[in-house]
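And now, subunit A:
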Amino acid sequence: MTETKTASTIARQRVDDLAARHGEAGWLKEARLSDWELYLKCPMPTPRDQDWHGTDLSALDLSAFTAVDFQPVEPKSPPEHPFVARTLRHFSRRAGVIVQAVGRPGYIELDAGLAARGVILCDLSTALREHGDRLRPYLAVPAKPDLNKFGLMARALFNCGLFLFVPPGVEIDLPILSMALTGGATAGSAIFPRLIVLAGDNSKVSLIHASAGEGAGRSGGGESAPVLHSGLVEIQAGAGARVSFLDLYQFGSNVVSVNRSEAAVAQDAEFTSLTVALGGGTTKSDIATYLQAPGAASWVSGLVLGSGHEHFNFNTIEEHNAPDTRSDINFRVALGDSSASVYQGIIRVARVAQRTNAYQQNRNLLLGGQSKADSIPKLEILADDVKCSHGATVGPVDRDQIFYLMSRGLTESEAEELIVLGFFKTVLESYPVAEAVDWVLESASQKLFRKPSGQTPAI
Partner candidate 1 sequence: MAAELTKPADIRSIGADYKYGFRDEEKYAFKSGRGLTPEIVAKISQMKGEPEWMLKFRLKALETFLKKPMPRWGNSELLDAIDFQNIYYYIKPSEKQGKNWDEVPEGIKKTFDRLGIPEAERKFLAGVTAQYESEVVYHSIREDLEKQGVIFLDMDSGLREHEEIVREHFGKVIPPADNKFAALNSAVWSGGSFVWVPPGVKVEIPLQAYFRINAENMGQFERTLIIAEPGSYVHYIEGCTAPIYSSDSLHSAVVELIAKKGAHIRYTTIQNWSKNVYNLVTKRAVAHEDAKIEWVDGNLGSKLTMKYPSVYLVGPRAHGEVLSVALAGGEQHQDAGAKMVHAAPDTSSIITSKSISKDGGRATYRGLVKVYKNATNVKSSVRCDALLLDEKSRSDTYPTMEVDEQQVTIEHEATVSRVGEEQLFYLMSRGLTAAEATTLIVNGFFEPFTKELPLEYAVELNRLIQLEMEGSVG
Partner candidate 2 sequence: MPNFNFPAAAGWQAKIVPGGRRLPNETMSQTKPILAIKNLHVSVEDKEILKGVSLTINAGEVHALMGRTGSGKSTLSYTLMGHPRYKVTAGQILYKGEDLTAMPADARARAGIYLAFQYPVAIPGVSVSNFLRAAVKARRGTELTIKEFRKELREQMNRLEMKDDFLSRYINDGFSGGEKKRLEILQMSLLKPELAVLDETDSGLDIDALKTVAGGINAMTGPDLSVLLITHYQRILNYITPQFVHVMQEGRIVLSGGSELAHELEARGYDWVTQEPAATTDAAVAQALAP
């Protein structure tokens, strides 16, 4: 490989223009500029960096990407799109929907009763105009020191996203859906969505977010520039709140997606997160959970299904910063063809975080002859009264299981696919939104069986 030095410098002008175009408040522009400065100082990640472990995006010239925005949302009708239609069919019972798309108008709906009780669901541009004071405490804080160059770029240039606010004590039982369709993005464009979820004390909310860019900007030749998706998710779970978040990626092979999600969990709050990665050229996500007060608990799980030459790199960061907190991580990866995955997970237990109970599991199933999986589960423990453990496995599908299913008449590939779905299902079953289980399994089985939409999986 030749050492091509990419400057990846973004002109300050771009930040200024962005702020001016949206007529943004001064504090926001300041925040963007300070992140822009950090971005300039932050080196481009290399495959040798610990957090990247072999994932190589060093050839990307970040300065060359042109930012694209979603079109405004309207409360008319959802865009005609098979993914949207399928998702809405699964979640016929829901509290709200927001669909945002590149190159076509979006859609929004919210249960009127919830709106009346002060629940806010809107696109981020609207939120910045109308709810700037609410957002300011979360947007005007410095970036976490371990945020990478892509994350800093997104903080400087974010131009779309969503804002969800649930007032204290409001319990929303039905899920809220968010779909971001990036299929309209052309080669060389970049999108920087930012999701902000504020769940007040003792509130309850489930947000299901899907980023889909199937067949996006497909230009045939491998020579053309990729589409860059660099997303930020920030979630605040107030004291006693119950928040669940499902993040599904289903990008085309031309998409490079680098994301960071952060959840701060307050006293006695419960946070559940499920990340589902079903496609993308390169997908890299850091999923950080900060257990900030006694009684805080989190369940972070992930499902990765790789095929072709897809490359995934997931990094879970679990920080126990207060006593009596617990966390459970369960990341499952199934890789076919020549796909590859790196999973890294760290549990950090601060000295004050006595009586922490943390568990971390990573299982990798290798289906294709060329697939490869790396697993790096890490523990850093500074408190002595803790229960922390982790486990990781890498292996092929159990031949005895295949044989058993084949003896009942299934073909080998049917058997294998069934086992993969079963492998995922055990994680999905603990997810609190029941409808999501079928939706995710259907999405996964479509990829596995390469079936058209609408067929239910055999599990």
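Here is the rule we use: contacts are C-beta pairs under 8 Å (C-beta built on N, C-alpha and C of every residue); 3 or more make two chains touch, one makes a residue touch a chain; residues count from 1.
Quick note on selection: all candidates are chains of the complex that A comes from, given by their letters.
Nothing here was measured: the structure is a model prediction, and the numbers come from that model.
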Every candidate listed belongs to the same complex as subunit A; state which one touches it: 1 or 2. 1
Touch list for subunit A against partner candidate 1, complex: 50, 53, 351, 354, 364, 366-369, 371-396
